[in-house]
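Only a single protein chain was left out; the remaining protein chains are all shown in position.
Up next, chain A:
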Amino acid sequence: MRQPQPSTRSCWPRARSMRSYAPAVSWILVAPAIAILAIGFLYPLLRLIMLSLSAGPSATYGRLLREPLYATVLASSIVTAVSVTFACIVLGYPVALAMARLRKRAAALTTACVLIPLWTSVLIRSYAWIVLLQRNGLINSLLIAEGLTQGPIKLLYTQGAVILAMTHVLLPFAILPIFSILRAVPNDYVRAAHSLGAGKVKAFFLVTLPLSLPGVFAGAILCFVLALGFYITPALVGGPESMMMASLIGQQTTVLLDWPFAAALSTVLLAITLLIVVAFRKSLSFSKGLSSVY
């Protein structure tokens, strides 16, 4: 008698639960990481907080509150980080979608285009923007040659330049998580949507996009956290009015040598970053369905 062959059913890739290991094994496995974190991160962090309090809280945290400059810089840093994150997601999503849908060779090519800038130094990419944006740079020369402007316009050392250059640097961090999620979403969902009567646009907005949101959020958090602490790019292409927290901290440490105050600024930046990330994650748990899929 012919028996039906048991077919090999591959499941949707899903993170395996670690519960199958004995607790002792788990602890041994994470011990090195914990040790490195403790020595290289937690201990310095503790020292940082102690340092910020060493001159008395009113001299550091009090000053932070008293002088409006610091709140202004903090606010503008957050605005910049949010703008950059937004731009990265809006520009990155279509790229990720194309990468996920293209055939082999074209996909490899786009992936290379995304990854090669990532492997290039941030310093080089920031200088490249200076070359492009400066008074007699490529863009201004072009504008003047075309007769679109009379004289060179100020592009460099503006908030816009900071957002542009940072978006360029951080774009891969938005693209890659979205891409990997889009790749993992089985084709059957889109097909199911089509068979149920959803056209291409509806299938995208009702199925593909919601299913890829975890990737969007991962990319957004990554971009936001990196952008908030960005140092080199804003320092090179930004002006005084687009100063970011990281530059301010750098100034206090290396120029003014006010280490307790620099420590206080760092602590506040860290706390705010954590707060925003946690708030973001909370607002994310909107869908039970999604969280159980990934």
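In the analysis below, contacts are C-beta pairs under 8 Å (C-beta built on N, C-alpha and C of every residue); 3 or more make two chains touch, one makes a residue touch a chain; residues count from 1.
Heads up, the rule we're going with is that contacts and distances are computed from a predicted model.
Novice: When one chain of this assembly is omitted, its UniProt record names it as which of these: "ABC transporter ATP-binding protein", "Ferrous iron transport protein B", "Glutathione-dependent formaldehyde dehydrogenase" or "Tryptophan synthase beta chain"?
Specialist: "ABC transporter ATP-binding protein"
Novice: If I consider the whole complex, including the chain that's not displayed, which of A:Pro32, A:Pro68, A:Gly147 or A:Gly199 touches that chain?
Specialist: Here the residue in touch with the unshown chain is A:Gly199.
Novice: Just to verify: which one of A:Val207, A:Ala220 or A:Val268 makes contact with the chain not shown?
Specialist: That would be A:Val207, which touches the missing chain.
Novice: Can you work out which residue in A:Arg135, A:Arg191 or A:Arg281 touches the chain that's missing from view?
Specialist: A:Arg191
Novice: Considering the whole complex rather than only what is displayed, give the residues of chain A touching the chain that is not shown.
Specialist: Looking at chain A, the ones touching the missing chain are residues 1-2, 4-5, 7, 9, 12, 186, 188-189, 191-199, 202-203, 206-207, 210-211, 287-290, 292-293.
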